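The complex appears here minus one protein chain, its other protein chains still in place.
Our next item is chain A:
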Amino acid sequence: MESKLRAILPDAELIRMYEQMVLSREFEESCAEQYTKGHITGFLHLYSGQEAVAVGATAGLHRDDYILSAYREHAQAIVRGAEPRRVMAELFGKRTGICKGKGGSMHLFDPNLSFMGGYAIVGGQFPIAVGLAFAAKFRKEGRIVACFFGDGAANQGTFHESLNWARLWELPVLFVCENNSYGIGTSVARASALPDIHRRTCGYDIPSERVYGMDVIAVYEAIKWAAEWVREQNRPFLIEAITYRFRGHSMADPGKYRSLAEVELWKSRDPVPAFANRLVEEEIATEAQLEGIRQQALVTLADAVKFAEESPWPEDSEVWEDVYA
């Protein structure tokens, strides 16, 4: 059988993407369990259902392109290369965490991975992304900025200010909207005069495209093309990925604003088994191989939880550290 996937990416890369999707999903499931046990406290926003966006988008970027995101960003950090054990330790509030336990679930950051942060004020990351793009262009670094945001953020003033600014100064920003249909419990249709978020960019003369965000390869191809366009043109572009979160907004949300039928419909489009089926159908991997990948992810996560549990708390004196440079 002729493989469509192989025409797009080599086998090893496809398998790696599947590993990342499974690891992302299992990481979130593990977080939910640790939250229930009281090991993870505070807000916890899980990404389950949206994995195709983080994995496909990251694969379409260069390794040193900047990534910024919001507060549902565990998967984006891990897919970019953050060690699961250091992310888990962060969620446990331990000093071995990726931000020494100062950030928590919503504020992951690693400059060595060009992962420039999870931001928990809706829309707060837009202007910062524009500023990073200015610095990258000013210093002729050749890298672009991928700025992830949710559908709700498109109604913040910073979205509009930043689109205007990025186009005006001709800056290499790829805006990536993860439209999962809800800003907490308010649907896009109930919050946005124009629910097609990608169409909003016409007011700023910025091209845009919509992509089916449950298909990792579709996301990859859209992002790859757009990222290269942004890099070559030194101009912004926006991609709206249509996706869905399987869980509530946060662990505190029972999700009563959406019907069971709707949730079940989207679960039938689960991007992880969908990609698994394609890999098997196109004979890129066997089912046994894919099950092995899942088992490996579980081993990684057991290690991550153990590491987080056994890690030390921050010292009291650390409360004063890193407030000023």
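To be clear about the criterion, contacts are C-beta pairs under 8 Å (C-beta built on N, C-alpha and C of every residue); 3 or more make two chains touch, one makes a residue touch a chain; residues count from 1.
As a convention for this text, contacts and distances are computed from a predicted model.
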item: Among "Thiamine biosynthesis protein ThiS", "LemA family protein", "1,2-phenylacetyl-CoA epoxidase, subunit A" or "Pyruvate dehydrogenase E1 component subunit beta", UniProt-listed name of the chain not shown; value: "Pyruvate dehydrogenase E1 component subunit beta"
item: Touching the absent chain when the full complex is considered, from A:54, A:136 or A:241; value: A:136
item: Omitted-chain contact residue, chosen from A:117, A:183, A:213 or A:271; value: A:117
item: Full-complex contact with the absent chain, from A:161, A:282 or A:303; value: A:161
item: Residue numbers in chain A that touch the chain omitted from display; value: 66, 97-103, 107, 109-111, 116-117, 119, 121, 124, 126-136, 138-139, 157-158, 161-162, 164-165, 168-169, 321-325
